[in-house]
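Complex shown without one protein chain; remaining protein chains in place.
Letters A, B and C mark the chains in the order given here, with residues in each chain numbered from 1 onward.
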Amino acid sequence: MPEVVFSVDQTLSMAAQLVPGHNRWHPDIPAAANVRPGSEFRVECREWTDGQIGDNDSADDVRDVDLSVCHMLSGPIAVEGAEPGDLLVLDILDLGPVPQSTGSSMGAAPGEGWGYTGIFARENGGGFLTDHFPQAYKAVWDFHGQQATSRHIPGVRFTGITHPGLFGTAPSAELLARWNAREQALIDTDPGRVPPLALPPLPQGVLAGTLKGPELDRIGREGARTVPARENGGNHDIKNFTRGARVFYPVHVPGAMLSGGDLHFSQGDGEISFCGAIEMGGFVDFHVDLIKGGMEKYGVTTNPIFMPGNVEPRYTEFLSFIGISVDHGTDTNFYNDATIAYRNACLNAIEYLKKFGYSGEQAYLLISAAPVEGRVSGVVDIPNACCTLYLPTAIFDFDIRPGADGPRRADRGSCAVSG
Amino acid sequence: MPEVVFSVDQTLSMAAQLVPGHNRWHPDIPAAANVRPGSEFRVECREWTDGQIGDNDSADDVRDVDLSVCHMLSGPIAVEGAEPGDLLVLDILDLGPVPQSTGSSMGAAPGEGWGYTGIFARENGGGFLTDHFPQAYKAVWDFHGQQATSRHIPGVRFTGITHPGLFGTAPSAELLARWNAREQALIDTDPGRVPPLALPPLPQGVLAGTLKGPELDRIGREGARTVPARENGGNHDIKNFTRGARVFYPVHVPGAMLSGGDLHFSQGDGEISFCGAIEMGGFVDFHVDLIKGGMEKYGVTTNPIFMPGNVEPRYTEFLSFIGISVDHGTDTNFYNDATIAYRNACLNAIEYLKKFGYSGEQAYLLISAAPVEGRVSGVVDIPNACCTLYLPTAIFDFDIRPGADGPRRADRGSCAVSG
Amino acid sequence: MPEVVFSVDQTLSMAAQLVPGHNRWHPDIPAAANVRPGSEFRVECREWTDGQIGDNDSADDVRDVDLSVCHMLSGPIAVEGAEPGDLLVLDILDLGPVPQSTGSSMGAAPGEGWGYTGIFARENGGGFLTDHFPQAYKAVWDFHGQQATSRHIPGVRFTGITHPGLFGTAPSAELLARWNAREQALIDTDPGRVPPLALPPLPQGVLAGTLKGPELDRIGREGARTVPARENGGNHDIKNFTRGARVFYPVHVPGAMLSGGDLHFSQGDGEISFCGAIEMGGFVDFHVDLIKGGMEKYGVTTNPIFMPGNVEPRYTEFLSFIGISVDHGTDTNFYNDATIAYRNACLNAIEYLKKFGYSGEQAYLLISAAPVEGRVSGVVDIPNACCTLYLPTAIFDFDIRPGADGPRRADRGSCAVSG
Partner (left out) sequence: MPEVVFSVDQTLSMAAQLVPGHNRWHPDIPAAANVRPGSEFRVECREWTDGQIGDNDSADDVRDVDLSVCHMLSGPIAVEGAEPGDLLVLDILDLGPVPQSTGSSMGAAPGEGWGYTGIFARENGGGFLTDHFPQAYKAVWDFHGQQATSRHIPGVRFTGITHPGLFGTAPSAELLARWNAREQALIDTDPGRVPPLALPPLPQGVLAGTLKGPELDRIGREGARTVPARENGGNHDIKNFTRGARVFYPVHVPGAMLSGGDLHFSQGDGEISFCGAIEMGGFVDFHVDLIKGGMEKYGVTTNPIFMPGNVEPRYTEFLSFIGISVDHGTDTNFYNDATIAYRNACLNAIEYLKKFGYSGEQAYLLISAAPVEGRVSGVVDIPNACCTLYLPTAIFDFDIRPGADGPRRADRGSCAVSG
């Protein structure tokens, strides 16, 4: 096992760890560890809400989650010799839920043998289909090696494409200022919107390693929230950052200052219910290297590039749903809007699954968490963008394909709901 | 070989065929053929522009293309017993370019041993990156079995995921009226835009099988243009409608009235340069069946669903490019916009390829036509949607992956340009 | 379409073609065509028995087949500049059954929309399980694009891995002499065996292009039979020589003198019933090149090497059967014998399939012709070699996997039998 350069005690909150992590992006958060190019190392991670969600049958914890502390990240890890303009080459050697000691029973923290998928309430972040599902819901998943099942979504078993939702390098002060400016400008176009258009810096709940007092306050005032992906990588939620993947991150500050977490046991493309992966704590084993001056050499200036892993589960038969950029309820046409097209593909999948006895909420949670693929199929055939959602048929223990006899409807239980 | 129910002489225009096809969607275009559920049949197709583009080294033909006659479709084919509310089950048994007789040389029509990819001029339709590439360009591809190469994009050879860009059922009169209404409403928001937001019915260039005179004029005034995908299927440009795929089309009129064409030797997800596939004429062999009342049984009301084929080329190593919904030039943030995110992923891929010596136009044509995958990776991490473009590394005859030594730059020629 | 350098009229026997092919390996058979390195060309092929088997429900034709004329090969094709010691680089660009003209009905020759799989009688060649199935049987398969079904084996539909069973270069006179010597030595160990241990040269039925009289007689006396694979390539029956594959053949004579045929619509590893593929006539499109001195450069002296294609059907779920080198009937142990181990794996698969209602003969024909994989799993764990047969589960229209309820037995008809 490679050396653990960032360790976590899963019985304690991130703030209470010996070396705490952080939950904002800022160049002045001090390094928690140092690594050399060419080395292998392990990073341990808390689940992204720092353990607010429990293995139970109520979605009240999802409804009431405090998002000011999210995402709880491990790091920063300084890479010796990294300078702005380099590319940080990160290989994901291994990753998984919290390794458990012999004979331990299922633990209290997500990742200790279980994880969860949540639909956030509209008042608390919402999700991709919040206009259709405004309440809070939850499904708890049990881990069986690389497979997951849920008592809240019976009839389904799948192999997870396990990955970290979020890793990235620290922004420079100049880059951070640009983020804050452009996102505030967006918020200003509709400041009262629920859910909001973007999340500005927030002093409440801020954690920045060992910083305290005025230094911590400054991070709270200036530090970028961790929700979106940006020029440093960040919360990509790209399910194919999995075992065997290699990611090339732009370096914006000396030492690169790598941080991350938000591990997912599984997730579908889009992570559509926002807390849509199977969320968990756990570990990632990395190999790190540098391409000096790589940003300019390869023209990689705005976003990382990556090579996906080669041990993803092999699903090869899919039932695929199409969506176009039309609001079918009001017969309103949008111009080439892939977001609306993918939303319709999701809604079409949910309608289909309801015919087999799932509730809409169950279906929504399922296509959030299962290894579905989301494709941008057509973006030029004006005015209708066309997106597709590929649902693997093998994850169901009944035949999900259309046939002359019609769908096999059954009582398929219920997900966890809020009170 | 199954019976040919719609045949095409590739030396003649569609209007000059014994049984002509059509280029608008309308319920009153008469059936060109009849088939029974359970039967297999072949449909022959003209290339979508009806042969306006040549195998040469100038993009003038692309610049000057007459889009009023596009897409030239084969059909309609009436399916016995099909009624509104049914699902039409269509298996793609085989498909390919124009089968050539023994000893024939390369033919004049696209599909006769060759095809092309075009970038349309901004004044004539444009494409996904028209703000960056406003002129007309072209690449001609030679077919070698299932593989393609281009003298205009050297260093590349790939196996095509051959598919029809466009098949669909006829709309009912009521559905057609809704299309025309909602698309006109969109156009009305910015009627002078270049390129336009949508394309209204257009009498010029209309073809509707054997209809003539006032009946043809009415089709021209009312018939929907074939560019976008809609509730009848239509121009999906989904590259995975390939050999072995099964599509379930909603039926809106008696007989279903299946039509299509726009065959592609290969295409990347998004078909980003608009005429972005390798365009060709050719044939499709179908098996057809019905699920009576299937729309209601399975909740398939707005779009077809489908199962992709199992003989697609197996590319497994990819270099992947990420885009987020930010205009990096102006540092403007958009809200969760997957279209902008995918556009940025495309632009990032092009910048990367330019470092190896390709021109931007060559790179744009390449990622339009090659079997790249486009993924909706994250659509909930406000404000930044995140899309990814997966470029298979094996299609290049040099190493395209990033390394310490930097990119292998070379003279890589030029695509066809307009005068 | 590439130029046809060897053409076949499927209504005529090979001997009656304008330029006939041959059915023995011999360096003195004159070239039927010439090609240049770097060129693409088409070769048309007769089915391997030259059309002795019909699309009917009796196996009498299989029982009575005349093997003296087999395999009927197309060629030889001389490659300009090829010299002994080179490697001939052959790309399979495309291949398939007999292309049919528009509107034609199913033809009389195998490959014209149909093919067959045969079990030979013990007295006439036998097969891998001839001790268990000594009579003649047959299954006729209908082609549906790349898929096949059989009225003789209902409940099954699969995508073929289409390939030529046999291509090779001509042996030198010296190499031919060695073949004849070593095979005669083997025959001499048990000259009366039925079926024989090997097949010596046979003047009866010989065809050698345009040769006649004493020259033809000499080919008949000296020419090696085409049944086994040898140092020139030959009858490999490797199912993965399919579209996109590249084969490197040793060159033993000036011009290389490439010949082949024995096209298979589909075949399982081992081609276990001898005539165990779906046999057909058809075409292959090749690209050819040379590696000068490649045999020595790469140490390729005894057999070709190859790279398999990338468009094989993607079956990923398999039910796998194990066999070890024990005769379970007599409880006799053999030493590390992979042939016996694979035979037992085949017999175990057949026993399993019988529980679902197939006859043993149907099951034997099925695992001969379907895309099953045969693996050498262990060859060192003395005394028991261990081989495995991978049967794709998706080819059945019922659930073939073991479950608590037991197998779903049904009446599954019958294959064609001999009178």
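Quick note on the criterion: contacts are C-beta pairs under 8 Å (C-beta built on N, C-alpha and C of every residue); 3 or more make two chains touch, one makes a residue touch a chain.
Computed from a predicted model, the values in this text were never measured in an experiment.
Asks: Considering the full assembly, with which of the depicted chains is the omitted chain in contact?
Replies: Result: the unshown chain touches A, B, C.
Asks: Given the contact definition stated above, which residue among C:47, C:337 or C:361 touches the chain not shown here?
Replies: Only one listed residue reaches the unshown chain, and that is C:337.
Asks: Who touches the missing chain here, C:64, C:131, C:381 or C:397?
Replies: C:381
Asks: Pick from C:271, C:285 or C:361: which residue touches the chain that isn't shown?
Replies: Spelled out, the listed residue whose C-beta touches the missing chain is C:271.
Asks: Touching residues of chain A against the unshown chain: what are they?
Replies: So the residues of chain A touching the unseen chain are 1, 3-4, 7, 40, 92-94, 99-100, 102-104, 113, 144-147, 159, 243-244, 285, 287, 310-315.
Asks: Please give every residue of chain C in contact with the chain that is not shown.
Replies: Touch with the absent chain occurs at residues 87, 89, 127-128, 178, 181-183, 185-186, 195-199, 227-231, 235-240, 248, 269-274, 276, 291-292, 294, 297-308, 310, 316-324, 326, 328, 331-339, 341-345, 348, 351-352, 354-355, 373-388, 390, 393, 401-404, 406-407.
Asks: Even though one chain is hidden, which residues of chain B still touch it in the full complex?
Replies: Here the touching residues of chain B are 314-317, 394.
The rule is short, and it goes like this: only the chains that are shown with their structure count from here on.
Asks: Report the inter-chain centroid distance for chain A and chain B in whole angstrom, where each centroid is the mean of the CA atoms.
Replies: 32
Asks: What's the distance between the Cα centroids of chain A and chain C, rounded to whole Å?
Replies: Here the centre of chain C sits 51 Å away from the centre of chain A.
Asks: Hey, how far is the Cα centre of chain B from the one of chain C, in Å?
Replies: The separation of the two C-alpha centroids amounts to 39 Å.
Asks: At least two partner chains per residue is the criterion; list those residues in chain B.
Replies: 310
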